[in-house]
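Rather than the whole complex, this shows some of its chains in their spots.
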Amino acid sequence: MTAFLRNQWYVACTADELGDKPLARRICNQKLVFYRTAAGQACALEDFCPHRGAPLSLGQVEGDLLVCGYHGLRVTCNGDVHSLPNQRVDRFPCVRRYAVVERGGFVWVWPGPAEQADEALLPHLAWADNPDWGYGGGLYHIRCDYRLMIDNLMDLTHETYVHADSIGQLEIEEAPVHTSVRGNEVITERHMADVTAPPFWQMALRENGLDPEARVDRWQICRFTPPSHVMIEVGVALAGRGGYDADHADKVSSIVVDFITPETDTSIWYFWGMARTFRPASAELTEKIREGQGKIFAEDLEMLEQQQQNLLEFPERPLMTVKIDAGGAQSRRVLQNLLAQEGPALEC
Amino acid sequence: MTAFLRNQWYVACTADELGDKPLARRICNQKLVFYRTAAGQACALEDFCPHRGAPLSLGQVEGDLLVCGYHGLRVTCNGDVHSLPNQRVDRFPCVRRYAVVERGGFVWVWPGPAEQADEALLPHLAWADNPDWGYGGGLYHIRCDYRLMIDNLMDLTHETYVHADSIGQLEIEEAPVHTSVRGNEVITERHMADVTAPPFWQMALRENGLDPEARVDRWQICRFTPPSHVMIEVGVALAGRGGYDADHADKVSSIVVDFITPETDTSIWYFWGMARTFRPASAELTEKIREGQGKIFAEDLEMLEQQQQNLLEFPERPLMTVKIDAGGAQSRRVLQNLLAQEGPALEC
């Protein structure tokens, strides 16, 4: 039983990934091909040529059209069959098209019926097209149910163990965690007072002109919104200056950005990144952070994939939910409600 | 539901592949071992030792016998169990044997009951053992239904797209195509008048002492015969000299040879080659053509394998058949009729 929402926006790829060659990508169990028209508009179709079933992604772009690489069937961005050289195509079924929007450096796709796509549901990206912010990120393919990644991000206790050498510290698991739900948004937050900064934050303090050895107040505020976006406000302030509410001069903060796109029931495209307000224009700092974050997030891969294998091997075992798991549990509840509203997927 | 004929000859391997070691090869979903007796005669047996189930292909040849590499069971070319050292073998079932003929540089096998094998059904190979012809070829393993390869070869429109850099040219898809059926033979032909020769044919013109830049008349005559042989007469003549019927001095031509052997329902052994009448004795030219053809035919591999994946993913989708597909469609009709006559396979 597929457990992901279809009438939602997911990140399909970064804007940079989609050049002048078509891109094949499976999303929510559907085989898609993405391409840019000559004018640069991003389009998405089912990756199946109605002529002989060849993958359209092996073809090439010709103006607005995607040309099948086998016998030259041309199809429009809307999925209409335009032509097949010297042949009649009036009986040909059209290709399923998907709604696509490019925004904030990402190509977003709506796996449900294109006519139901609603741009108002796109998440707000504070840092996009804003010179006060710098952003860098990457993409991982992970073989796990997308909800295991939501659990992971909505419970940062795991940093103490999985990321012991970079952002983890014992104080995380000792600090009380508080989870709340506002409509379909789930918020889990944790504040640690008067701790030493772990290595990643020492770097950030240093980059920001603050003393990396200073005692700090640290916070993590994780926000889940459907279908599977998790934005995490993270930061440290010099101890006793107000923590999260401290003056800009006394703190370093950023938003950990996580867009999780189900590929299949047990695999995901994981778009991760970090948006920051300090030294936003420094490409060098962006790259340094990106590299560091990439290493840290890679530490979760094996754990998530092996956890998935265990859950497949022991499907009947109940998992335990304690207080630290409340963020993930509430997020799953939101998803469950929305899935019930959406009902079973209809074949288009 | 298996969809290949069993009472037919298929190419199992080239004569060169079968040296003094046994060769394991799955053909039409059956596990076979091929070997040569000490006298050089090619034999084929099921690759299963009746003693403990070891693969006979890990054994070795001893005179006329194949010796199992596990405990030394000896079996004859007819599948009779000859001996097991110091043990009685009178209760042992015999090994299934397959009819085998070596001809034209290939080892041919009959997957159906050996006693029904009919050498009169072997295809005529004009070039075999004939000094007026030169021949070179190769073998590819491709993960697709053998009929997708027949479709591919019986519709050369795909050259325009898949082989754009070598033998493809826009005029192919513009020239009318004509398909006819004579008994179980299907013929699809296309003639292009007054075109420029694509790179491959420029090379052939040059090798033949003709002007590679000259305008030419070009032809492609594809002949399918069961179970899955496709011979394609291809060539170019200096424009206006009669095309296919031009004088030998004014044209370059050859036969593209394709023997397709199903391995499983969705994989094949694809024996490809080219037979030519110009400079037949030049080993250097043979190798040059073989290399060029190998590169061109490799361009089909990804397309065919991904097309197969698509058909497995969308089994209910009807494929469209237009005029260019008539050759493949008629070939499938011939196969369908023969399959109906053959009836379901009996276990031997």
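Brief remarks on what is shown
So that you can tell them apart, the chains are marked A and B in the order they are listed, and the count of residues begins at 1 in each.
Here is the rule we go by: a residue touches a chain if its C-beta (ideal position, glycine included) is under 8 Å from a C-beta of that chain, and two chains touch if they have at least 3 such contacts.
Just so we're clear, the structure is a prediction, and the values are computed from it rather than from any experiment.
Because all chains derive from one sequence, the complete complex can be expressed as a copy number, which is 3 in this file against the 2 shown.
In this section, only the chains that are shown with their structure count from here on.
The distance from the centre of chain A to the centre of chain B, with each centre set as the mean of the Cα atoms, comes to 48 Å.
Residues of chain B touching chain A in their complex: 151, 155, 157-158, 160-162, 173-174, 302-303, 306-307, 309-311, 313-314, 317, 319-320, 322-325.
Partner chain B is touched in their complex by these residues of chain A: 31, 47-48, 50-55, 58-59, 67-72, 84-89, 91-92.
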